[in-house]
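Mind looking over this structure? Questions follow.
Just one protein chain is left out here, and the rest sit where they should.
As written, the chain order gives the labels A and B, with residue 1 at the start of each chain.
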Amino acid sequence: MRAWAARGGMLAAGVVLFFLLPHVVSDFRLFELARVGQYFIAMLGLYVLTTYTGQVSIGHGAFMAIGGYTTGVLVYHRHWEDWRTLPVAALVAGVAGLLFGLPALRLRGLYLALATFAMAVSVPAIIKKWESLTGGSTGLLFATFHTNRWYYDVTWAAAGVLVVLAWIVLASPVGRTWRALRDSEVAAASFGIWVPLYKTLAFGISAAYAGLAGGILVILSLGANPNSFPIQLSIYLLVGVAIGAFASIPGILVGAAFVEYVQVYAPKWVSDSPGIPTFAFGAALVLAAFAATAVSALTIRWQTGLKRGPAKETS
Amino acid sequence: MRSIAIVLGALALASAAAGATRLDPGVSSNEVKIGGTVPLSGVAAAYASVGRGADAYFKYWNETHGGVKGRKIDYEYLDDQYDPSKTVDQTRRLIQEDHVFAVFNSLGTEQNLAVRALLNGAKVPQIFVASGGLTFGRDYKQYPYTIGFLPSYVAEGTIYGKYLRAQKKKATIAVLYQDDDYGKEMLRGLEKGLAGRGRIVAKQSYDPTASDVNSQVAALKSSKANTFLIAATPKYAIQAYIQVKKLGWKPQIVVNQVASASNVMKIVQSSVGSLANDSVSIGFVKDPTDPRFKKDKVVALYRTVLRKYQPSADPSDVYNVYAMAVAYEFVNALAHAGNPPTRDGLMRAVTHMNDKKNPFLYPGVVVHTTPQSRFPITQAQLIRWRAGHWNAFGRLVSAR
Partner (left out) sequence: MLAYTFSDYAQQVVSGLSSGGVYALLALAIVIIYRSTGVINFAQGEMATFTTFIAFSLMHHMSYWPAFFLTCAIAFAGAVALERVVIRPIEQAPVLTLVIVTLGLALMFNGASAWIWGGAVHQFDSPFSTRPIHVAGVAFSIQDLGIIAVSLVLVLLLWLLFQFTKLGLALRASALNPEASRFVGIRVGWMLAFGWGLAAAIGAVAGMLTAPLSGLDFNMMLTLLLYAFAAAVLGGLESPLGAVVGGLLFGVVLNLVAMWHVVGSSLKLPVGLAVILLVLLVRPNGLFGRTVVRKV
């Protein structure tokens, strides 16, 4: 019950911020915030996958590409309205996630990581090859543009809905099963839980989130291009999750903001001599990882201290 | 009725007058702000010098001439990591947050395509696009605010085709090309230039994420072609040459301008020796490591400017010279864009260029545009590699 109160509070704060920010920040900032939202949605899905079923994926950029190109194709070839394609993008990417998740069950740890890495590299290559549909290396260019406020509204409204959806799924029997799986797969199986179903489902759901985020990416980028889904994208998603792992939803927000802002502003904040922005971003990652570890260690100590109360004498 | 007409007329006049004194975005009494996107990091970071070289030139011009008509040029080049979605973000930033006068010297074909509709829709000049994509010069009716600078890749391929066509022996050609518009347009040009005399017997593409082009070159060799066109970026061009040597193949090699900078060719020569001799390419920018330009005053100036304003830049990198050539033309165009300069004035200036004396270009290469002919550089010099450096041969050829 307390968990739901906390969630309700978080949601209320989010809604207030959503309506407040456009009056406080400049118009261009809203576009930047939309990009943060795009990362946030994909990271949210990946976070659920990694934290609740322990499957690490460094290839979710591929699902973003699949969702993104679904949006691209529907808008470019079939003249759909851009935001209406988002649920379809999620669906197509989700199905792809299920199809991938099934054979991926046999792999574990680094071997699974390689499989996801392979996917991240392969999907853009296949997309590029399928020229008649995807426009090849030129991609699909859109003709309609929106205001920055529109991009911000659509992205964060979607994000809000998806956060609530995630809470519901995590509180449902599916979520409980995932937690049982995380604690011990073998034990869960011995209880009669059909492990493959739940692990694959996690893949599918996280892929759907990434697919929707990919659709948003394409809409914000005024079109779809294979160069927008490089392997770095998958890696940066993981960064957001790593930071979020210590502080759940707010943590993922920090991760998303980190990925968006540090990349763009490193040249301005530090220096734009050759190599310095890259170096600065790398250093920021290392420092963030250290900071997150320290915070987590302190939090655990604080929580344990709270639970235990004052030390008791033992004979 | 008449009084309303007079009032409306007066209002119209008043607003016209107000509009006339209102400055275009990016223009102030002492400054003109321009910006562009360049890959400063990531896989294409080698092209960053296209931005840095121009920046050095503008700083030099600002210091020695006080800018153009008393307005200093403030050039901001932002990193798009060669990712079109980031190009969109950064270009948006330039026009919505930095309010630039024009988008100048952005690099990449797909990257500039991604923002072309946006810029033209907002009537922001997209000038001197750093890409040889044919569309940037050809599609001006739809995109009147866009213009390129380089000879198009199609034109470059045509030059090679014409050169091979004129050789005694009929050419059987194997082509290694990058799997995107740049590579494909080069192929098209080649076919056009050959016009039937000479055949492309094998073509192999590579993706910029490939680790090497070994298998492609091996496949090309097995076609037994007598000519090998390398339409690739420096890293893969070097690999291709080395593979040719290792396979014992001895074709006539034609290498595209993007990879034929002297410093790249020197690396090639140190690995493959005499195989590099008689390689053919084109040039239109003065190569600072070419001994022919050792005593050239402009090259000396170039080195000084680079050392002073971009000390971390590598003077042997020919893209820096290209960047200065573009910056030089921009200064020219800005001087003819009105006072105060306007965006329409700028577009008028860049579609009426006729500069025979750009000091950074090969002697004789002219920068020429008309409103219907939007390819600023349409000439190049054929060059042949011998005795450790490029040697010009023949007259300037047309790169249309």
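In this text, a residue touches a chain if its C-beta (ideal position, glycine included) is under 8 Å from a C-beta of that chain, and two chains touch if they have at least 3 such contacts.
These figures come from a predicted structure and were not determined experimentally.
Peer 1: Looking at the whole complex, which of A:91, A:247 or A:288 touches the chain that is not displayed?
Peer 2: Touches the omitted chain: A:288.
Peer 1: Using the document's definition of touch, tell me which of A:39, A:117 or A:178 contacts the absent chain.
Peer 2: Considering all chains, including the one not shown, the answer is A:117.
Peer 1: Please identify which residue in B:30, B:222 or B:373 touches the non-displayed chain.
Peer 2: Final answer for the missing-chain contact: B:222.
Peer 1: Looking at A:107, A:193 or A:247, which makes contact with the chain not pictured?
Peer 2: Final answer for the missing-chain contact: A:107.
Peer 1: In the complete assembly, which of B:236, B:330 or B:390 touches the absent chain?
Peer 2: B:236
Peer 1: Could you pull out which residues of chain A are in touch with the chain that's been left out?
Peer 2: Looking at chain A, the ones touching the missing chain are residues 50, 56, 103, 106-108, 110-111, 113-115, 117-118, 121-122, 125-126, 128-129, 184, 186-187, 231, 235, 238-239, 241-242, 245, 273-286, 288-290, 292-293.
Peer 1: Contact with the hidden chain only, please: which chain B residues?
Peer 2: Answer for chain B: residues 41, 43, 45-46, 48-49, 179, 202, 204-207, 209-212, 214-219, 221-223, 234-236, 238-239, 242-243, 245-248, 263-264, 266-267, 270-272, 312-314, 316-317 touch the chain left out.
Quick note on the criterion: only the chains that are shown with their structure count from here on.
Peer 1: Mind listing the chain A positions that touch chain B in their complex?
Peer 2: Interface residues on the chain A side: 26-28, 31, 35, 121, 125, 128, 136-139, 141-143, 145, 148, 217-218, 220-223, 225, 227-228, 230, 232, 264, 267, 272-275, 277-278.
Peer 1: Going by the contact rule set out above, which residues of chain B touch chain A in the complex?
Peer 2: These residues of chain B touch chain A: 40-42, 45, 48, 78-79, 82-86, 88-90, 92-93, 96-97, 109-110, 113-115, 117-118, 121, 179-181, 207, 209, 312.
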